[in-house]
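In this view, the complex is presented without one of its protein chains, the others remaining in place.
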Amino acid sequence: MFQYLGRRAIYMAATLLAISLVVFVIISLPPGDFVTALEARYAVQGQRLTPEDVAELRSRYGLDGNLLQQYLHWITQIVLHGDLGMSFEHQKPVSEVISSRLGATLGVSIATLLVTWAIAFPIGAYSAVKQHSIGDYAATTIGFLGLATPNFLIALIFIYFSVNWFGSVPSGLCSPEWCDASWNLGKVLDLLGHLWIPMIVIGTAGVAGLVRIIRNNLLDELRRPYVTAARARGVPEGRLLRRYPLRVALNPFVSTIGWVLPILLVGDIVVGQILGLPTLGPILLGALKGQDMYLAGSIIMVLSLVTVIGTLISDLLLGWLDPRIRLGYLR
Amino acid sequence: MAQPLLEISGLRTGFETHDGTVPAVDGVDLTVHAGKTLCVVGESGCGKSVTARSILRLVEEPGRIEAGTVTWHGDDEPFDVLSLDHDDERLQKLRGGDIGMIFQEPAASLLPLRSIGAQLIETIRNHTDLDKKAARERAIDLLQLVGIPKPHERVDAYPFQLSGGMCQRAMIAIALCADPSLLIADEPTTALDVTTQARILDLMRNLQERHHMAVMFITHDLGVVAELADEVAVMYLGRVVERAGVEELFADPKHPYTRALLESVPVLGRDRGRDLPTVPGTVPNPLHRPKGCSFHPRCRDAIAGRCDIDEPPEVVFDDGRTAECVLYDDREGAQA
Partner (left out) sequence: MTDHSDAPHANSASLDSTGAADPEADGKPATASQRQLVWWSFKKHRLALVSAWLLIGLLVVVAFTEFLAPYDVRHRDSEYTTAPPQVLKIVDTDGGDGWRWGLHVDGYTSEQDERSLRITYETNPDDRVEVGFFVKGEEYELFGFIPWDRHLIGPKDPEDPMYLLGTTTDGKDLLTDLVYATRVSTSVGIIGVALAFLMGIVLGAISGYFGGWIDNGIQRLIELVMAVPAIPLWLGLAAALPTDMGPVMRYFIITTILAVVAWTGLAREVRGRFLAMRSEEFVTSARLDGSGHGRVMFRHMLPSFSSHIIAALSLSIPTMILAETALSWLGLGLRPPAVSWGVQLQEASKWSVLSGAPWLLIPGLAVVIAVLAFNFVGDGLRDAADPYKH
């Protein structure tokens, strides 16, 4: 188990390193850097920076030297001081911009993830056990549609009906009267009342994908010899299903945390944009469009970190669920 | 003759495919006698495994048992297994209780996620009133009985930590949980290497003697038949073509197919330096079963105008053995 843990940890560190390199490349890609942008802004205000000032600023922000040195400066600032750089648009340290919205983002995403699972697992299981039934065909059809429909399209359709039926689009995560209130039942209910919309929009693709995965896995497992063998020794059908194939089919399900989380987070970009949620999505989109690269890069970095942590959690869960992985018989 | 324990009669099991129903088992009659070993032998695809699975109704989609009866005489009242409801208690009691079953791939037949002990205890508690602790004791005893060394430790081992032979022993232990009166073994040694094979066969023979079980042994290996069987049924393309006691069968095979099979077994000394005879041709596709006797295209003794037109009769000989072949129709010793 410890060997397994150690291997996962090393792998995670390597992944993070790779991600940081990619993010740094993204940050450095657009022509000009933070100081060029500063220069431009001072120029607009009528101030001219001397070449000495510019060089001064560059060395202060760690932007002198070659790319490798710049990368090292950037990464040490992050690792040692938690300094992600300055957001040009927000005129604030990136970490401040992000931290104020990270909570809501994670909240919406995790809530969606849990709901996604809660919906997808029973549908997928039903679909596999009752293969070729009407329910199975319905689930499969809806699943295909869900996977083929971009989630922004779902959001747009939702908005169309919402505007034409109710005359407005519910936006934000809370109604004005509850937003500043302290936590109580009313606020929780209000939050839930708002949360279901982004959940539907963000979660559809995830549910469709997961239903398909669980169905295929379970269909595979149901045909394995151990199912017949268990039936042959008189394990009752219900328990047989629960303890044997469902248990095994749960594994790949758990290992999807890694890829479902980023999909949910990106869904948040779309929905956050349309519904005006106080999440990272809209900020990221704004930063990308305005080429506010430190902010954009950092958000991508944070999203990737969340994904990597998600993957680690799912690896640990897998190790706990599956002795083959825990004992190192299967990678 | 011993008491019949299980009687299969007119069993038909088919598989739905895009091109029609494939009759894997096409009218099989078999009887297993209490305390005796019946070996069912035949090439791949002759329907012997499907027959075995049909007994406990384990045939999976797209397979379906279409006709026949499987009568169980092990209880006070004989009953037809195939006509029981799905949730009939007698079916549950039969599966793993009165009838134990072991399979071709022992490692794949055990759930990888749970220890063999857990799977053993589950079955014990299913079929007995033992509590958890007593069931665990019994599990360890059973593992000891089937010759697994250090059963106290192995009881918590996972299937993937054991060799194929050990897994098959564990499967046998599970099958023995409730002292079954019949053990169905579906090619239990095919996936094992030769020495392990021999040990498992030894174990089964010992257990059978000690527990007075009947055994229905499915195999394609005539050597195994010679070693284990009391009675033999030879299957070809979903039908039993010959049925006999083991000595009679080896001494005087009646059906041309049985003869061809026996000739293809190498004999030490005799076969040195010469090619081993084989059964010519391959098993035909069951969808396009040859007309008349399904073996006639490969049969040396086939009679043109007869074997390729008429279904062969089942000939019953004086000593009770049978063969489905026109060669013995209206001949000495036969009562058609």
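Chains: A and B, in written order; residue numbering restarts at 1 for each.
Operating definition for what follows: a contact is a pair of C-beta atoms (placed from the backbone, for glycine too) under 8 Å apart; a residue touches a chain by one contact, two chains touch by 3 or more.
Being a predicted model, the structure only gives us computed values, none of them experimental.
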Residue touching the undisplayed chain, where the options are A:A111, A:I263, A:L277 or A:L318: A:I263
Of A:L38, A:V54, A:I119 or A:L147, the one touching the omitted chain in the full complex: A:L147
Touch criterion as defined above, residue of B:H86, B:K133, B:R272 or B:H288 at the omitted chain: B:H288
Listed residues A:A138, A:L156 or A:V188, member touching the removed chain: A:L156
Residues in chain A touching the chain absent from view: 14-15, 18-19, 22-23, 26, 29-31, 144-145, 147-150, 152-153, 156-157, 159-160, 163-164, 169, 262-263, 265-266, 269-270, 273-274, 284-285, 288-289, 291, 293, 296-297, 299-300, 303-304, 307-308, 311
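What we mean here is this: only the chains that are shown with their structure count from here on.
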Centroid distance [mean C-alpha coordinates] between chain B and chain A, Å: 54
Chain B partner contacts - residues on chain A that touch it in the complex: 131, 223-226, 228-237, 243-244, 247-248, 321-324, 327, 329
Interface residues, chain B side, partner chain A - complex: 53, 56, 58, 60-61, 86, 92-97, 100-101, 103-105, 108-115, 119, 122-123, 126-127, 158, 160-161, 171, 174-175, 177
